[in-house]
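Every protein chain except one is present and positioned as in the full complex.
We just call them A, B and C in the order they show up, numbering each chain from 1.
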Amino acid sequence: MRSASQWCARALRRQPLLPVWLVLVLALSGLYGEFGTVANFRNIAIQASPLIIAAVGATFVIMTAGIDLSVGSMLFLAAAIESSWALASAPAGVVFAAIAATGLLMGLVNGVAVALTRVPALIVTLASMQVFRGAGGHITGQQNIDLPAHLRGIGTSSLLGVPAPVLLAAATALGGVLVFGRTVFGRYLQAVGSNRAAALNAGLPVRAVTIGAYALAGVLAALASLTQTARLGAVQPSIGDGYELTVITAVVLGGTSLFGGRGSITGTVLGALVLTTAQTGLVFSGASPYVFDIVRGGILLVAVIAAGTRWRTLAQALRPAAVS
Amino acid sequence: MHAPTFIRWTAALAASALVLTGCGSSQKASGSDGSAKKITIGVSFDLLNAIRQAEKSAIEKATTEAGYEVVFTVADKDPQKQSSQIQDLIQTRKVDALIVIAQDGQQIASSVSLAKARNVPFIAIDRAVADQQNITFQITGDPVADGKLSAAEFVDAGKTKPLKVLELVGALTDQNAIGRRDGFNEALKGDPNVTVVSQVPTNWDPAQALDGTSNALQKNPDINAIFVPSDFLLPSVQSALKAAGRLAPVGDPGHVFLVTIDGDQNGCKAMRDKTLDADIATPVDDFGKQAISGITTALGGKSVSPNSVQTKGLSLDQANFATTSSQVWGCDGA
Amino acid sequence: MTAITVTGLSKSFGGVVAVDGVSFTVRGGEVVALAGENGAGKSTIKNIIGGILRPDSGHVDFGDAGNVATVHQETSLFPDLTVAENILIGHLRSSRVGTVRPAALRRTASVLLRRVGAGFGPDAVVRELSAGRRQLVEIAKALATEPRAIVFDEPTASLNLDEREMIMRIVEQLRDDGVAVLYITHYLEEIFRLSRRIVVMRDGRLVADRPAGELDRSTLEALMVGRELAQGYPETTKPRQEIALSVRDLGDGARVEGVSFDVAEGEIFGLAGLMGSGRTEVARAIFGLAGKIGRIEVAGQPLRRGDVRASIAAGIAFVTEDRRNEGLFLERPIRESLSIVGLGSVCRPLGWLDHAAESRLTKDLATAVALTARSGQEVDGGSLSGGNQQKVVLAKWLSGQPRLIILDEPTRGIDVGAKAEIYRLLADLARAGTAVLLISSEMEEVLGLAHRVGVMHDGRLAGILDRRRATQEAVIRLATGGIR
């Protein structure tokens, strides 16, 4: 009993967002009868899936004290490749592999540029955001392209009653937790974000780790694209427009520090869930969609201030490390 | 110091080379400006999507027939960019006439006055502009009428079975979206058989349309009809229906009654596949033809009359599909 | 059994020669000290040996040692990782698939921690450790490679006496185990205690490589500086009657409480104590950087709590212990660091800056502290040597009329020449009537300069000794909790 309550207390300290989310869910279920149904939770889970997948990738990047503004454009370019491949009516497996490769390539472009030049990640990904979206426009010719049925499959199929997008998101989250907590790469990520100069001094493969983080983010953005387009059933030029800010919001909401070194995958998943739940709740309430922007901003601000004290100490601790 | 300087200049050269190669090919495509006499028409689009591509082809077809040249620019939904591009077209490219699809009917006003000041005929198509006095000619669809035409389909269907309607709304900042919504709602007012049970804003975003439809179907399971204000939201809606287990072809008792507007390839295909009940097609070809004839008139020194035309959409439904589909732009290539 | 052989090393940075043809050897089982002023080229040598820099010419050979480990000066740890992860960061790959086994990590780390005599476990997050403990983690990390040769770069720079003693014992232990040790430090007593041979560098060249027994303190200093230094500390005059600073029952709400003392105008009041005894916290509380409990008066006027600007307005100046991060702008011209405090005095209405007045002011300030920056006042602060940086920090406070100047470790990590100039400056300030609160880990410096010495122990002021009674033994007795 005691250890259970201790465990709860520890979980609470580590994930202060968990009770926030639970309260949100309970409140909305109390307010709207149809909210608290299994079907609706299933809906929320499906809707949150692409965000969770992309945000897990972004967490890796932000963990290295980087930032990736090109997430939305990567989503679009991956979707564009998917649609072009779909035109050639290749089997699903080939298409998926091609998309994963596209994601990897995009992530590598970002990662190599960030790791090997002295240009800040903000600018690198600001630039690649334009380039990827432009390339996607090239491929699609700015047309709406319907996906063939076998590619829509993962959007609607399910395994043991769990929808495929949710399975994918869960697998991504689990994989993220494992990579982050149980691999050398995960430790290196944290080390690079925590004190880059020290990581260089310790002979860690700082560049490789940085490139790896962006590459992972690229692959996961492509995977998010896959789930998103499969659900939409078509590829449209507006896919992923402004998505980067939503993704970053989810990550920051989840308590990952923009200074790097600190954060968690579970936090990110919870961040994505809180955002999606709030959005669904607003649809239930019938409020104007612009209210959602205001609510989202408010949630972000409160979360950031709540986590702020930790950040400030972090910022101070990191200052000496900035001088190499 | 020397090596890095070298690197810097190599990089600068690489940058210029990139711009060169990037631009070189397109310049050839845009044709030579050398043949002085040829009349050049500047075209400024708000964005590029399926319907804009159709409008682009319509304009290209009409200009080729008239023997004019075209320069295309696209503003990517940015009114400031559109205004800059029109400025460039008028003052630097020195085009003879303009065809514009305005990102914002009000904010295009300064471009209209610039064209007026430089004596360049200004033709607005597809989306209405506010400054009617200073434009040469305007041809648009009639969003309110299109909304009403859509509503008529619901009224018809409502006679056999009462309809609980989910109404998707485009962007609240877009006159076309608002017109379609208002026309639709006005025509349904007082009809006992058709009730709008839920209005979902989509911001013209397929993902929002998908999530909004899912949530609305969740909240109101008795929805049995959906009004989709543009064809490009149709795949989202059908995805949501499929996820909710509500996707069934026309005629099936579980079918959710669907009407869309635009008449693009998606819509036409859905009509043919009998998953869509009606599509109000925009007369895209008319836009191109009338715009160019307006330009020819204006360049001839005459004023175009009437200077504003609204063309109604064409109702394509399952009953008239065989006879009418050939007039719908989306069915052309299908 | 030679472990480190350095042959003809040269390295220059953008035309400036940092190291010029340096050769020496370190054998297994001996400690060789590398001495020299700041900027003499020690760090470059260390970085070349550690593999961080590549030499322009010459080479380093490790013989049968195979590899060399480095214990860095500014701890290069990862604040967000645990102690175990930090120690073994270079050895995480414990399985082929690249997964981490936390239990194995912890076990290995514990062994290493015991070896350095650490009294804490492997699971602590480094952020929460004190400077001394971090240094132990740093050493444990170096030991993880089982090195036959270790370079220590100022390992004790930020440590208190106990911790310094502990580090030196570890070094001696390593030496006895047959490890080759290259020891870089500014503390001459450590050099003489530990090393068998001393290698002295000046301006990038090796000027001496002699057995320690052949050198005494003043010869070593002379070798480092290149000229004979004036011996001892400058004369100070008698303090005045007026009380400049009065501290009553001061606390910072955390580690420090009940501290009371007065400093008279023209008095140099030394604050001694072990690292962690609360000296720095007292200084920061007085200056308003930490929350304070109790009462502080400057020239009879009570000081508003926690307000740096009020403290400055009252005439307090504060030279913090961390000049690089709190003292001056490393990436702005030193002119701006010099004028920052006195900026108000060169402002015309509407905040308009009088550039001519500013440059007059900063020239005067630079002259006052004998700043010997070669390229004028438009160079960035980061390009100055440690001693010159410290002079800039001191100078910026002289633009007002400081009633009280607080100096926290003003001579840490700076060369002997600059030290002497700072001592003279302090004495001159006191002679002109400024009260000086001097915090230093170098006991000799406190005893040599201060009129009275307050000794901190465990967050309290254990006692105040006047110059006659302030002996090394008395101070240490108080600092370690003994009775007066």
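In this section, a contact is a pair of C-beta atoms (placed from the backbone, for glycine too) under 8 Å apart; a residue touches a chain by one contact, two chains touch by 3 or more.
Please note the rule applied: contacts and distances are computed from a predicted model.
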Protein name, per the UniProt record, of whichever chain is missing from view ("Hydrogenase maturation factor HypC", "Heme exporter protein C", "Ribose ABC transporter permease" or "Multisubunit potassium/proton antiporter, PhaE subunit (TC 2.A.63.1.1)")
"Ribose ABC transporter permease"
Which chains here would be touched by the one that got left out?
A, B, C
Which residue of C:55, C:251, C:327 or C:387 touches the chain not shown here
C:327
Of the residues listed, B:74, B:187 or B:280, which one is in contact with the missing chain?
B:74
Sole touch to the unshown chain from C:407, C:425, C:438 or C:455: residue C:425
Residue-wise, where is chain C in contact with the chain that is not depicted?
13-15, 287, 289, 308-309, 312, 318, 320, 325-332, 336-337, 340-341, 343-347, 350-353, 355, 357, 360-361, 364-365, 367-370, 372-376, 378-380, 396, 398-402, 421, 424-425, 428-429, 431-432, 434
Hidden partner sits against chain A at residues 113, 117-120, 122-124, 126-138, 142, 245, 248-249, 252, 258-259, 288, 290-294, 296-298, 300-301, 304-305, 308-309, 311-312, 315, 319
Kindly note down the residues of chain B that lie in touch with the hidden chain.
1, 3-5, 7-8, 11-12, 14-16, 18-20, 22-24, 26-27, 30, 33, 48, 71-81, 83-85, 87-89, 91-93, 104-110, 113-114, 117, 130-131, 171-173
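In the analysis below, only the chains that are shown with their structure count from here on.
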Please identify the chain lying most centrally, where each chain is represented by the average of its Cα atoms.
A
Please indicate which chain is farthest from chain A, where distance is taken between mean Cα coordinates of the chains.
C
Need the CA-centroid distance for the pair chain A / chain C, whole Å please.
44
Using Cα averages as centroids, what's the distance between chain A and chain B in whole Å?
32
Between chain B and chain C, what distance separates the C-alpha centroids? Give it in angstrom.
69
Quick check on the complex: what are the chain B residues that touch chain A?
47-50, 52-53, 172, 199-201, 203-208, 210-212, 214-216, 218-219, 232, 235-236, 238-239, 242-243, 264, 266, 269
Which positions of chain C touch chain A when the two form their complex?
50-52, 70, 72, 74, 76-81, 85, 89-90, 92-93, 98-100, 127, 141, 322, 324-325, 330, 382
Which of the residues in chain A end up touching chain B in this complex?
32, 34, 37, 39-40, 43, 46-47, 137, 141-144, 146, 152, 155-156, 163, 228, 231-234, 236-239, 241, 279-280, 283-284, 286, 288-290
